[in-house]
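Could you have a look at this structure, given as C-alpha cells, before my questions?
Note that one protein chain is taken out, while the other chains of the complex remain in position.
Let's turn to subunit A:
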Amino acid sequence: MLPELLQGVDTGGLLVIQDSASYSGRHLLQSFINAALNREEAVHVLGFEVSEEELKDGLRGSPVQRLHFHNAYTDPLGWTDHPAFTVHQFCLGELTRLVKQTSHSKPATLVIDSLSWILRHVSTPDVCRTLQQLRKGGAVRSIIGLLHADMHQRGTVGSVCHSATSVITVEPAMRGDEAVAKITKRSKSGKVIQDEEIFRIKDDLTVVVQSKSSKGAKKADSEEQETDPTANLTFNLRLSDTEREAKQKLALPFVFSKEKKTALLHSGPGSGRIHYEPDANDDYDQEDPDDDLDV
C-alpha cells in the first residue's frame, strides 16, 4: 500500500501523514517529496517547521530544481518587518498565487510542513475549508501534509483526517530504524482500505516495506502450525509388529490376572498355619461384664 501511495496521490487528493513525538514523520514526508521530484513533478513546499537548507540537506541526491520552497519558517507570525509568508496568509487566494508564481505545464504537488503549525494559529474549520478549496481549485494536483497528532485535541485531528483521502499514521517499530505505518485510503468509489505495514527508509529516501505488520505476522503463524510437528523427533512414535507382540505379552504389575489370584489364595505346602485353642479368658459374656468378679 505504501509504495502505491508513493507512486502518486490521486488528482485532488489530500494525504495526511500523522506522527507523534516518539517518531517523526518528516522522513517519510521527504520520501514523498523525493518520489514526486523523481517523477518530474513540480513540488511546492510550504515550510513552517524546517528551513530551506535543512530540507534540501535532507533531500540530497534528489533533483531539487523542480522544488519550490516557500519560507514560512523564519517569520510565520510577522514579528519582523519583511515576512515571506505568515500563517494568516494560509487561504486559497494566497496559496494559489504562490503556486502560480512558477509556471509549469502540470499542476504541482503542495507539501505542507506542518499542518500542526497552522492549526495552532488558524481555526480548524478554516484550515479544513482551505484544504478543501485547494483540492477542488485546480491549482494544485494533490496536497501532502504533516500533522503532529499528539499536539492537538482528538476532534481537531479527526476533522483534518476526515477531509483527507489518505491518512498514514507512523509509529516506531520494535527495531531501531524501522517504523509502522497504519494506512487508511479512501478511494473515489467510497471504498475504504486499511492496511498496516512495517517500513524502513533508506539513505536515498526510498521506502522499503519489510513486511505486512500484525495481520501478515498472524498469517505466517498459522502457516507454521500446518507443518508436521512429528517431523524431526528423537524418538519413535510407531511400533513394528514384533514390538507390538512383545508389548502385548508383557504383564503389567498392577493388572490382577487369574494366575496371580490363585497363587495368592491357595497357599502352597509348608506355609504357616494358625492353631487356636480357646481358654477361660475367651469365655467372655457381653451381657455381664462383671461375671468374673467374686461378689
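Note that a contact is a pair of C-beta atoms (placed from the backbone, for glycine too) under 8 Å apart; a residue touches a chain by one contact, two chains touch by 3 or more; residues count from 1.
By our rule, contacts and distances are computed from a predicted model.
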Inquiry  = Out of "Cyclin C-terminal domain-containing protein", "Elongator complex protein 6", "ATP-dependent DNA helicase II subunit 2" or "Phagocyte signaling-impaired protein", which one is the UniProt protein name for the chain not included here?
reply    = "Elongator complex protein 6"
Key: Hidden-chain contact residue, picked from the options A:His88, A:Arg120 or A:Arg186   = A:Arg120
Remark   = Out of A:Asp203, A:Asp228, A:Asp241 or A:Glu259, the sole contact with the unshown chain comes from A:Asp203
Query = Thinking of the whole complex, not just what is shown, which of A:Gly13, A:Pro76 or A:Gly145 touches the missing chain?
reply = A:Pro76
Interface residues of subunit A (partner: the chain not displayed) = 20-21, 23-24, 27, 49, 51, 53-54, 58, 73-77, 79, 116-117, 120-121, 148, 150-151, 172, 176-177, 201-203
